[in-house]
Structures are given as structure tokens and as C-alpha cells.
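Notes for the one structure printed next.
All protein chains but one are shown at their positions in the complex.
Labels for the chains are A, B and C, by order of writing; each one numbers its residues from 1.
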Amino acid sequence: MTLTDIIMAVVSVLLLGIAFMAVSSKKLIKGVIFLSALSMLSVVSYVLMKAPDVALTEAVIGSGMVTALFVFTLLSIDKGATK
Amino acid sequence: MSSLAVLLIAIPLLAAFVSILSKKIAPYLLLAVSLVNVLLLFYFVPNGIVVIGGYDLPYGINLFVDAFSRIGLGVVNVLFLIVVLLNIVEFKKFSSILLVALAGLNGLLLTGDLFNLFVFLEVAGIAAYLITTSNKKPLATFRYLIIGSVGSSLYLFGLIILYGMFGTLNLMDMVSFIQANNVEASALVLPATLMFIGLGVEAKLLPFNSWVKGVLKDSNTLSGPMIAAVYAATISFVFGRIINNLLSLAFVGNLLIVVLVLLAVGIFIAEAMAFSSTKVREILLYSSIAQASIVVLLFVNGIVLWAVYLIIANALSKTVMFLVANKAAKDHGSDESESLQGIFSKNILVGITFSVATLSVMGLPLFFGFVVKLNYLTELALGAQWAILAVILISSIIEGIYFVRMLIKLWYPEKNEVNVTFDLRFKVVFVAIALILLALGTYTAPLNTLDNSIDTIAEVIDNG
Amino acid sequence: MKNIIAFVLSVALGVLMVLSLTNNDWFAQFGYADLTDRVSQSYIDKSVTGTPGEIIFGVTSNPEDGAANIVTSIVVDYRSFDTLGEVTVLFISALGVALLLSSEDKNKRLQLNFKPNFMLRVGSRALFSIILMTGVYVILHGHLTPGGGFPGGTMIASSILLLYLADDQFRAKVKGFKLLEGVAGSFYVVIGLLGLLVASYFLQNFLPTGTVGDLFSAGIIPIVYILIGLKVGSEIAGIIDNFLTEEEVSL
Partner (left out) sequence: MIQYAAIILIVFGLYGLLSNHNIVKMIISLNIIEIGLNIFIISVGFVYDGIAPILTSTNSSSALLYVDPLPQALVLTAIVIGVGTTALGLALAKKIHSKYGTFELDEMGDNE
């Protein structure tokens, strides 16, 4: 087993763990944060698999923008609820 | 120039991008573009393979223009134009979305690249979700969005497995590779199943179609015919192309039986649901689910020609039926067949055309549907597919019962007044479609000009 | 009960997928893909239309496609039609978000819980310009380095997002975005049509491709990426603006 294999194995386990947390978390905001972390970990796996273009795109769009949109949705809902 | 077919996609896209600059010109652009597309299609687009970007297949993306896609394009573009003409006044807001939808539908029918097909599936799909927002039922639209996205994800998953196996994304290239290397069918089972499910979601096959009810139950004169006729026809054509060339290589032995049983059960369930429903639009939507399954069943059995005609017959009839039902529901406020009793006693012309469309779907003589049904049943009998024959015959009987019941209710006058008025545009369209159904049902010669092999890719390769 | 069915169904599906992939002789094992069996080798050699030959960075001039970044050469040249569709997907989603979320009458901005202080305001202005410059750099060098129109455009949009967060009265001029979006999208299609007219195919790379590795190389690729960057940037900024718009509660 080379070093790459070991790192990939670790990343795989982390991916699954975080995905499980994202699916099973009770609070919505937690789910969103775990999704963001999952996306960031997928960036790591893209880098490991020699895909820098995809890694950059996923980091900016998937991890950044999508999380922002989720948070805005939850924020605006919270505001409406407290009114 | 042979690459003119690309204009069928490029012009609507260009118009869509331009149309957001000014809300005033958007509806006119939509009208102009859908008209131009029909003209282009019938007068200027030659058959052949259209190369995009100057890279030949399998490296670049290419479009097929052959008899199959030409029929599909003809049906879809003409019906699209009709639906747009009838709705442009009320739904000005949707002009840009409809332009993108047109580009997506034409792309789906034309493309010969499997990943490009996925992209257009998403383009057309998102346009469809937005068209259904006109129903004002966000939850139903949301369901449609989730199920549709999962479906196209599964399609992409299957496609990527195929790419990992054969190293190409081009349909033609992939099929010839599989045939040349005698790839065993068992290797294709997983990707074929995933792609079948993915496209099955869009094509309304049971059990992947829980979105259909919510979307079509509360449809209006735009979303009803658009989803039930135009989109359904497009997806059926695409499905036919993929099944006939690619998936049929995997559907042998046990898997074939599983698929056939699944489709047969789907037909029965849909007909039973239609039978137990009292709302006009629900009856129509379940009947169209059953018809979609029959179309796929025919494609799986290799009866391409009559499957194509069945798609056309259904698209024409469903356009009329959904337009009538939605207009009635909008003016009257309900589409319970009880409360719509006697609607046709005041609108005799509309009533006749609606009845013609219904009878054609049922497959009664004199109408287009009968010729189609007779021929595909004969083909099935010749192929000794007795079980499928029985399934279709029994489902026809159920269909006959509930449609006749519905028609009698709608014709028979009651005390309560039903005030639904159809203006001239609607009547012209209804009469035209009814005449087409009648003409093709009595004069069948033009139907035989195509032969049953209209969708074999080898032919396209030979012709260039 | 329903959850158990869902669980069994998903697990069965997963096991089925894994099993049938491992038993599939045709499917390349992880890490052992053979590029010569695939269409990709021709993209790397840039030999789809011409003869195979070695491409050397900074030396080879006027190959069929001039981008040093092979992924870019596929995205914007070999399979540019996909990218046009992809841009359309984002376009129609932005349109749909606007259709769903914007109410006709005066809409307010979403008020944030905190008041931005002086430091935040100045700091975000500084960051704004840095992110904006990075975005522009990424777009301009899309054919040489990782990145390109999509991440670059999103970076530009996120720099505008920063202004939203720092200034609680900030509203981007949505009209301007729409103009940019429409014009950039139209130009993409027009470039494609120009290819049809000047050369003979839709979206053909009709400009000279230059030397691989130069900033001014690769024909239409940088132009298309700039258009994509502008379009994506304005679309995502539009989506953000729509999400940050507070709906008048109308229940």
C-alpha cells in the first residue's frame, strides 16, 4: 500500500462518516454545515485524483456558493418565524 | 449546408438570451422562433450527421438527422407552436423559459452524444419544472424537481459506467463497438438498468412516476398539454432511440422478462387508477401513464414503426383532451366529471372533437388510434407475444369502460349550468387535430411509406 | 417502517452496484484506466483532426486546439456544445429563482442580525478587490491553469456577496446584471454561429490557435471563457440578490 492509497482510504472513511452525519443530523443548519464539509472533503479527493480544475470549481461553487444559498434560505425562514 | 439542423437549437437559445433584455419583445420572439423552427425543419434541414465544432465523431458532439428524429422534431415543434399560440397571451412571463424548453427538446431529439443528452435532459427538465410552477402548487413542482434530478443522476451514473467500459460517449460509436466485440449482455445489465430507470422517470413509467399526478392534476392550458403531450412525445422518442440501439443489447433473457413484467404491471395499475378516478384530468393523466408504458413496451419488443405512430396519435389526442379539460376546469372551477355534466351539450363542436380524440386513444375504428392499435397487435401476434397481447387487450377493455363512462357524463345534460366557452383559436386547433386523426384513420397509405427499421443506426452510418 | 424499507432498498441497490462493477471485466479497475482505449488520448495529443504527434509546452504552434489545460480544451473546444447547454441550465435556474422569489411590488433586503462595524466595512472592501482580481485572473488564465469561466465567474459573484454582507443597505443593480447576462449569452451563441459562417461548423475554433502556453493563444477559448465568466458571475449574483430579498409576507 502506497502513501496515496492510505490517504485515499482515510478520505473515503471521512467522506462516509460526514455523509452519515449530514443525512442523520436533526437540525437543518447542522446538516448544511456537514454538507459543506462533505463538499470540502470531496475537493481533497479531487486533488488526490489529480483533477485540479474540478477541485477549484467544486471548492468555489459547490462548497462556497451552495452553502451560502442554503444558509440564506434558513436565515430568511428564521426571520419569518420570530416575527 | 448540412449543419443547418444546429439552428433548431441555436436560434431558440439565442432568442432566450436576448429575450431577458426586454420583457416586451419576449412573447413576440417566442412566437417568431417557434414559427421559424417549424419552417426550418420542413424546408431547410437535410438528413445526415451534423458535426459540431469541426471534430468528427466520436471525438466531438454530433447531431443525427434521420427519419426518426425528423418525425419527432416535426411532431414536437408543431405541437409546441400550437400550444404557444393558444397560451401566449396569458403566460407572457414564461416566454424566455419556453424558448429554453424548445431548445432543450430539440436538443434531446437531435443529439447523438449520450452526455450531451444528459445536458439537454437537464435543460428541458428545469424548463419543465418552471413551466409547472404556473400551476401554483410549489410542493408538486418540488417533488417533480427532486425525482427528476435523481432520475437524470441515475442516467448519468449508468452512462459513466458505460464510458469506463468502452471509452466513448457517442451512441453510434458505442453501439458499433459493443457489436464488434461481442460484449456479453451480462456486463451491460447495471448501466442499462440505471439508464432505463433514469429515463423511465421522465417518461412517466411506473413505479418511477409519483411526480406525474401532482403536476398534471392541477395543470392549466399551458402546463397540461406541454407536459402531457409535447414533453411526453419527446421523451418517448428519446427513449425509443436509446432502447432500440443500446438497451436492447442488454435486455435479453431474464432481464427482458423482468422489464416486460414491470411494464405490464405498470399498465394495469395505471388503468386501474384511471378507472377508480372521477376527475377528468386524473383520468387523462393515468391513461397517459398507461399509454407511455405501452409505447416503451413496443420499443422493447422492437416494433419501432407502430410505436412511433402511437406516440404521434397519443400526442395529438392528449393535446386536445388536456386543453379541453384544463379550460373547463379553469372556467368552471372543478374538473369532477359529475359537476361538468352536460358541458358538451352547449359546446357541440368541442364535444365532438374531444370525443374523436378519446375514441382514437381507445382505438375504435375510423380513427388514427385504431389503425395503430390494429397494426401493433398484429405485429405482436406475428411475434407470438401472446402474454403482452393479452395485457394490452385487457387494458384496452378497462380503458374503454372508463372513457365511455366519462364521455356519457360529459355529454348528458344536467340541471346545473356549466358555462365554459372556447374561443375561436381553440376551436380551430381542435377541429384540425380531429380531422388529422380521422384522415389518418381512414386513409392509411402514408403510414406505410416508412419501414420498420427507421431507427437502426447502421442505416444512418451508411447514408452518411 | 417506511425507513426500514428505504434502508433495505438502498443497501440492496448499493450491494448490487458494487458486485456488478467488481464482476465486470470491461470496466477498468480503479487506477488502471487505459487512455489509449478511450477517446481521451486524442484530446491529450490534440490529434482529433490532424496526425498524432507530440505537443510540447511553449514550442508547438498552431495545433488544432491551443489550450495548455487539456480539461479546458475539452470543455470549451472539443465539447463546447455541452458547455453551451450548461450555461443554459444556469441561465434558466437564475430565471426560475427570479420568477419564484421576486414579488412585483417593492421588495426589501433581508436584514441581518448584526450591524456591520467600521473594520468589517473597510476589510470587506479590501477583500472585495482581491477576490475580484483573483476571479478575473482565473478567467483570463483558464486555458493555461486550473480554473476558467465557471469558478472565476463565481468568485466575482462571491466578491459581490461580500459587499452584501458588509453593507446592510447594499443592493446590486439587478438590471445591469440582466443586461450583462443576456449580452454575454447571446455573444456565445453568436460566436458559435460565426464558426458556422466563417468556417463550416457550429462553434468551430476559427481563430489561429497560437503557441501552446502563451497567454494570447488557443483561438476562441479565452474569449468564450470571458463570456462564460461574465455570464456566470452575473447569474449567480442575481440568484444571491433574489435569495437575500425579503418577501412581503402575503399569507
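What we mean here is this: contacts are C-beta pairs under 8 Å (C-beta built on N, C-alpha and C of every residue); 3 or more make two chains touch, one makes a residue touch a chain.
Remember, it's a predicted structure, so these values are computed and weren't measured experimentally.
Considering the whole complex, the hidden chain is in touch with A, B, C. Shown as candidates are C:Gly152, C:Gly213 or C:Gly233; the residue that touches the absent chain is C:Gly213. Taking the complete complex into account, residues 4-5, 8-9, 11-13, 15-16, 19-20, 22-23, 28, 31-32, 35, 38-39, 42, 45-46, 48-54, 57-58, 61-62, 65-66, 69-70, 73-74, 76-77, 80 of chain A touch the chain not shown.
Listed for chain C, the residues touching the missing chain in the whole complex are 2-3, 5-7, 9-11, 13-14, 17-18, 21, 28, 30-33, 35, 38-40, 43-46, 54-59, 68-71, 74-75, 79, 82-83, 85-86, 89-90, 92-94, 96-97, 100-101, 144-146, 150, 212-213, 232, 239, 242-243, 247, 249-251. By the touch criterion stated above, the residues of chain B touching the omitted chain are 115, 119, 122, 126, 129-130, 133, 137-142, 145-146, 149-150, 153, 156-157, 160-161, 163-164, 169, 214, 218.
Just so it is clear, only the chains that are shown with their structure count from here on.
Centre-to-centre separation of chain A and chain C, using mean CA positions: 19 Å.
Touching chain C in their complex are the following residues of chain A: 51-57, 59-61, 64-65, 68-69, 72-73, 75-76, 79-80, 83.
Interface of chain B with chain C (complex): residues 1, 3, 6, 10, 13-14, 16-21, 50-56, 58-61, 93, 96-97, 100, 103-104, 107, 115-116, 119-120, 122-123, 126-127, 129-130, 133, 138, 161, 163-169, 183, 187, 189-190. Interface residues of chain C, counted against chain A in their complex, comprise 69, 71-72, 110-112, 138, 146-148, 150-151, 154-155, 157-158, 161, 236, 239-240, 243-244, 246-247, 249.
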